[in-house]
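A single protein chain has been removed from this complex, and every other one stays in its place.
Think of it as A and B in the order they're written, each chain with its own count starting at 1.
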Amino acid sequence: MTALLEIQQVVKSFGGVRAVDGAAFDVAAGSITALIGPNGAGKSTLFNCVAGSLRPDAGRIVFAGRRIDRLPTHRIARAGLVRTFQSARALARMTVLDNLLLASIGHPGERLSGLLLRPRAARAHERALRERARELLDLVGLQAHADAYAGTLSGGQRKLLDLARVLMLEPTLVLLDEPMAGVSPRLRVELLDHILALRRERGITFLIIEHDLDFVMQAAEKIVVMNEGRVIAQGDPASVQGDQAVVDAYLGTAAVHEQPAPA
Amino acid sequence: MSTLASAGFWEFVGVVAGIYTILALGIQLQFGFAGLLNFGQVAFMAIGAYTMAILVVKEGWSTWLAAPLGVAAAAVGGLVLGLPTLRLRSDYFAIVTIAFSEIVRYVAMNEDALTGGSQGTIALGPVGQAAQYNGQWAQFQHRMQAWLGLPSADATMLVIVWLAALALLASAWAVLRTPWGRVLRSIREDEDAAASLGKNAFAYKLQALALGAALAGVAGLFYAWQFSYFSPDDFAPLLTFFAWMIVLLGGLGRVFAVPVGAVVFGFIFAGTRFLGFAPFSWFASDQRAYLRLIIIGLVILALVVLRPQGLLGKREEMVLE
Partner (left out) sequence: MFSQLVVNGLVTGSVYAIAAVGVSLVYGILRLVNFAYGDMMAFGALVAYGCNGPLRQSMVVAALAGMAATALLALALDVALWKPLRARRAGFMSLFLASIGLALVLRQALLLAAGPQPEAYRVDPYRVFVIGSVRLSEAQTIAVATAAAAIVVVALFLARTTAGRVLRAMADDRTLAAVAGIDVARATRLAWAISGLLAGLAGVLAGLVEYSFTPDFGFQLLLPVFAAVVLGGIGSAYGALAGGLALGLAEELSTWSGFAGGVDPVYKPVVAFVLLALALLLRPQGLFGRARVA
């Protein structure tokens, strides 16, 4: 089974500090992979490199056999690799529905040439888009807020919006950036259910940065542990829990819920 | 001598307000919808006007061919400005647009052979002859005047300009409601989020800049026809500033707020000419021009501080910022 996403010795520095220092791991298609590690380990920086908002200083990132580490964000998104944001980044002064309608690839109505030369195709695409948007709003339970400004949503609702938005893009791989941060326990369960269902029904691959280790142990098949810019362990939850290097990295932080028994 | 009630005077004000509506619509598109700080808008007005005048006088083109080419030239000007500069940070971009505007004015001022230099379009023709680019337009205007039964050339121009302005406003409104317009607004809102949804922000901004520049080109054409002669000094940065004022006055992000802003601005600007009371009465008439501009500047400062959403903008959009 070839990996859907390959991180190959990626390096990224900021003014002399190596935030990512030779990270390397694979993400298998159809899997749920978690990326964990103490604060400052380089997880967000790596995410940004994969998503295209940062350019790695060295190394390669290969997605579905195609090298993406030099592509701009919008091209990567169009190729099927999308991301959510820690802060959800809802477009506050646009409606919830508009937020979803924006998540469309290849819409003739989004190009001036399309508006002029293919008006019927544009209208048809827009109709289909609206239907899918309504479906997704129902899925995440935001249908009552469709015409409200996204800025009026609560934090948890914005996360749902962010998730629905990237799903509109019919992605192959979704990068979730701390989806549980600031979210109520009830909503956490809901989000977990959504993620598992999406993987099961649509075959979407997930790579998730998360600090909530309960969630990680429940949801992920593979866990990648980073510390100080490098991958210090990777594997299934059981083996990672028992890894001494992982324990050492987390010593002193309150993130670990139970002390793993020494291997 | 115009009085407060003189129709001729207000017709003239109406024409200028119409021209400014078109110019300011360009800014509304560029800033109100795409978030671009273009402070060189008047340069595109100049490009439109000069291109038309040069083609008519020097190359003997028909006005009806030269005019669309003037608009196209202005749009190309927008592309030329935007291609290298749109990736810059907002404040740097703004400074570069001012520099661009000054470069255009400098070229117009100094390339006598091309533009007539500081003497303006009168010098476009052969030496000794006062060049006229207005011939066909004046005929057209005459025919319209007779056909519509209007009393004066200014009244006719008023109708023509506002018909054009309304057509452009309606077109802008329609385009902004399309998915294209939706993407544009999302880029103004949060460029990185838009990029994460697959939108090429640079391409959209470039289009908004070029379209706004084309609108300025149209404004330039009407300016040229209304005054039948112009020089580089007519395209001073002050005009860009007035256009910005109109957009802020009416309210950002709303197409039909622009004509409201232009009319209100026209009233303030022209109406203050007639204020005979203090503090105006303390000054000689040529000094009152400065005083009126001071008042206009103070109004815009007050707007920025106290009512940033303008007359018609949505308060909740400002609060959510």
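Just so we're on the same page, a residue touches a chain if its C-beta (ideal position, glycine included) is under 8 Å from a C-beta of that chain, and two chains touch if they have at least 3 such contacts.
Given the structure is predicted, the values throughout are model-derived calculations rather than measurements.
Colleague: Given that one chain is not shown, what are the shown chains it touches?
Modeller: B
Colleague: So one chain is hidden, and I want to know which residue out of B:Ile19, B:Leu37, B:Ala108 or B:Leu239 touches that hidden chain in the complete assembly.
Modeller: Considering the complete complex, B:Leu37 is the one touching the chain left out.
Colleague: Of the listed residues B:Ala7, B:Ala130, B:Leu148 or B:Val304, which contacts the missing chain in the full complex?
Modeller: Residue touching the absent chain, from the options given: B:Val304.
Colleague: State which residues belonging to subunit B touch the missing partner chain.
Modeller: Interface with the chain not displayed, on the subunit B side: 37, 39, 84-85, 88-92, 94-96, 98-100, 102-103, 106, 110, 237-238, 241, 244, 248, 283, 287, 290-291, 293-294, 296-298, 300-301, 304-305, 308, 321.
FYI, only the chains that are shown with their structure count from here on.
Colleague: Using the average of all C-alpha atoms in each chain as its centre, how far is it in Å between subunit A and subunit B?
Modeller: 45
Colleague: Where on subunit A does subunit B make contact in their complex?
Modeller: Within the complex, subunit A contacts subunit B at residues 51-53, 72-74, 77-78, 82-83, 85, 89-94, 98, 101-105, 107, 109-112, 114-115, 122, 126, 149, 151, 165-166, 169.
Colleague: Give every residue of subunit B touching subunit A within the complex, in rising order.
Modeller: That would be residues 175, 178-180, 182-183, 185-186, 189-190, 192-201, 207, 316-317, 320-321 of subunit B.
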